[in-house]
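In this view, the complex is presented without one of its protein chains, the others remaining in place.
Our next item is chain A:
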Amino acid sequence: MRFAPDAVVIQGAIIEGDVTIGSGTVVHQFATIRAAKGCSIVIGKFNIVEEFVVIENNGPEGSTLEIGNDNTFQARCHISARQIGNNNIFGSFSVIAEGTTVTDMCHICPYGQYRIQFEPMAPRTVIYNGRMDRRTTSEAPLPNQTLCAALSSQLKSFNKLLKPVDPPAAT
C-alpha cells in the first residue's frame, strides 16, 4: 500500500491489498478500495472517490487495475473494471462490471450500467437512462485539481488521515 504525500485518505475508508494512490487524490470515508490476493490497484492523480464507492480488482492473479487522472467516482458506485482512463465521471449507484475497459472523458449518469466486456468504451460516451449508450462531442469534464485541493483542505481540518499499512512479508 503506498499513498503519495499529497493524497488525502480519510480514516474510515477501507483499503485492502496492494493499492497505490497518486498525489492530490481524495478518498472519502466508507469508500472501499479492495485488491484481491496477487492483484493490485494503481490510482492516478487528482481523483475524487466519494463515500461508499467500491473499487475492486477480483481479476486473475497478477493483473493491475490502472485508474488515470482527474476521475470522479460519485457516491455508491461499484467498479470492477480492468482499466479506467482520465477525466471520467461515474455517477451515483452506477455499476461497471468485470472485464470492461473505460477510456477518457466519459460520463456515466446515475444508475447507469456498463457490462460490455471485450470492447473498450469509446471516448466521450454518455450512458444515461440506465443502460443506453450515446456518444457526444460536448465539453470535456473539467480537470479536478482545484476541486481536489478544496476538498482536501476541508476534510483534513475535520478528519484524521489513514496511514498506509505495509503489506505482510511473504513467508
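One rule holds in what follows: a residue touches a chain if its C-beta (ideal position, glycine included) is under 8 Å from a C-beta of that chain, and two chains touch if they have at least 3 such contacts; residues count from 1.
Simple rule for what comes next: contacts and distances are computed from a predicted model.
Engineer: Name the chain not shown, per its UniProt record: "Essential protein Yae1 N-terminal domain-containing protein", "Growth hormone receptor", "Dynactin subunit 4" or "Very-long-chain (3R)-3-hydroxyacyl-CoA dehydratase"?
Structural biologist: Hidden chain identified via UniProt as "Dynactin subunit 4".
Engineer: Which one touches the absent chain: A:His28, A:Lys45 or A:His107?
Structural biologist: A:His107
Engineer: If the missing chain were put back, which residues of chain A would it touch?
Structural biologist: Against the left-out chain, chain A lists 52, 54, 56, 76, 78, 93, 107, 109, 111, 115, 126, 128-129, 133-139.
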